[in-house]
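There's a structure below that I have some questions on.
Omission of a single protein chain aside, the complex is shown with its protein chains in their original locations.
Showing chain A:
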Amino acid sequence: MQHILLVLPLLIPLYGAIACLFFWRKLGVQRVIGVVTQLSLCAASAYLLYKTDTTGILTTQIGNWQAPFGITLVSDIFSSLMVLSSAIVGIAVFVFSLRGLSNARQLFGYYPLLLLLQMGVNGVCLTGDLFNLFVWFEVLLICCFVLIALGGSKPQLEGSIKYVTINFLASSFLLTGIGMVYGILGSLNMAELAVLVRSAEANHGLITLASIFFLVAFGIKAAIFPLFFWLPASYHTPPIGISAFIAGLITKVGLYALVRLFTLVFVLNQDILLPIFLVLSGLTMVIGVLGAASQVDFRKILSFHIVSQIGYMLMGLAIFTPMAIAGSIYFVIHNILVKTCLFLISGVVYRTYGSFALKKLGGVYLQQPLLSLLFVIAAFSLAGIPPFSGFWGKFMLAKGGLEAGNYGLVATSLGVSLITIFSMTKIWNEVFWKKKPAPTEEAARVIAEANTAHIGVLRLLHLPVVVLIVCILFIGLYAEPLVNLALRASEQLLNTESYVNAVLHK
């Protein structure tokens, strides 16, 4: 039973994608396959999380090659939480793109690509092998490349060339780091690496050097401070049905890998690494939010906020106490939901008013009070106003930071929250509150289109936003289950014995 459960999050999207490819020009069939696949993926991930939580870490050896030699799939609470939240976000984005994405784009393989991308994300989260991690990252990246360029409009081409180049570099760094780790320790299985690193004859200097390669590679993928410039240059270019998924999830997957490796394998010389993380996380928060404050485009403000939020997630790793890492885990899950939701809201606004530019929008509050309410909830969650979900993540991080005596970083993080509120207020004032400016030609066309469109179309666009808001409200107002899960997950991460035993001594 265990074996099936761990492989299902990989097989379901793979088979779904293959089935879609058989019906290349038939959108209706692809959509049906998509619905079935997304729902069963979500159910499988939820059951995986339930199983992992009740019976402890699950493992399976692919092809029955025993642990240090074959490829191992491992699921602990953190990884199954990631898989579940990616499945939820996948459903939301899928429903949105039924009407939010042009048929031309959908016909060019949007559904199979989205499924393969989800497979890549699940693979990264579930693998227990370093080289396999690299392979899954490549699966994920090539899908991202194609999705960002899908349709081939000028802004997309501009964005994708930056995205492709820098991510190719990151992958090369990752591969170099993996080569170094294999050269030094002679293994690629993460559990065995965790044992080897802690043994007496480990060469601390060389291993720390190799870990810097991983820090740079995943730092680029997660958009940490000096390495984030590709993100605001590319995430706002594709249509919302694509960018919502990529923006919501992919940087967090990079961060997931960072947390996994730096709690399990690269734990030596923490007196050097943790101060680096501390400085990086503070700078990531501040620079990201300042970038957001200066922008005047709905999606670009949100893109810069991704960078800023990554800083919070790194903060837990920098403090390195159970409470802080639990805060990071909670924050990752919260951010995946909230960020996707905000991107989808910007997509709904665009589909009804024909623009992303703040100065061309206005008066949405009068016409769509429900959407405005949803935006307020999501924005307050992002900024961390109690009782919404962001508050609990920040609370745990701040508590962990204060207990560990990192007062400077805690103060920075709270200050950054204030600027987050400021830039969310900016969107609120410009898009929802201010008087509507005279529409431009392009906007007028879209507005006319939206008015003539079937009312069901607009309802369908609202549906995924509402679903995500319900999830956000749930983890905000009834935070206890997720907080407890995050605490247990961080215990598992810090107590590497359980991971090693589960993988190596079956």
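In this section, contacts are C-beta pairs under 8 Å (C-beta built on N, C-alpha and C of every residue); 3 or more make two chains touch, one makes a residue touch a chain; residues count from 1.
Here, contacts and distances are computed from a predicted model.
Participant: The complex has one chain missing from view, so what does its UniProt entry call it, picking from "ABC transporter ATP-binding protein", "Succinate dehydrogenase", "Peptide/nickel transport system permease protein" or "Na+/H+ antiporter subunit C"?
Facilitator: Protein name of the absent chain (UniProt record): "Na+/H+ antiporter subunit C".
Participant: Any idea which of A:Gly179, A:Pro226, A:Pro387 or A:Gly408 touches the chain not displayed?
Facilitator: Within the whole complex, the residue contacting the unshown chain is A:Gly179.
Participant: In the complete assembly, which of A:Thr59, A:Gln156, A:Gln309 or A:Thr352 touches the absent chain?
Facilitator: Considering the complete complex, A:Gln156 is the one touching the chain left out.
Participant: For the chain that's not shown, point to the residue among A:Ile4, A:Ile18, A:Val296 or A:Leu366 touching it.
Facilitator: Checking the options A:Ile4, A:Ile18, A:Val296 or A:Leu366, the one contacting the hidden chain is A:Val296.
Participant: Please output the residues of chain A touching the missing chain, sorted low to high.
Facilitator: 99, 101-105, 131, 134-135, 138, 141-142, 145-146, 149, 151-162, 164-165, 168-169, 171-172, 175-176, 178-180, 182-183, 188, 232-233, 236-237, 239, 294-297, 351, 354-357, 360, 440, 442, 446, 449, 453, 457
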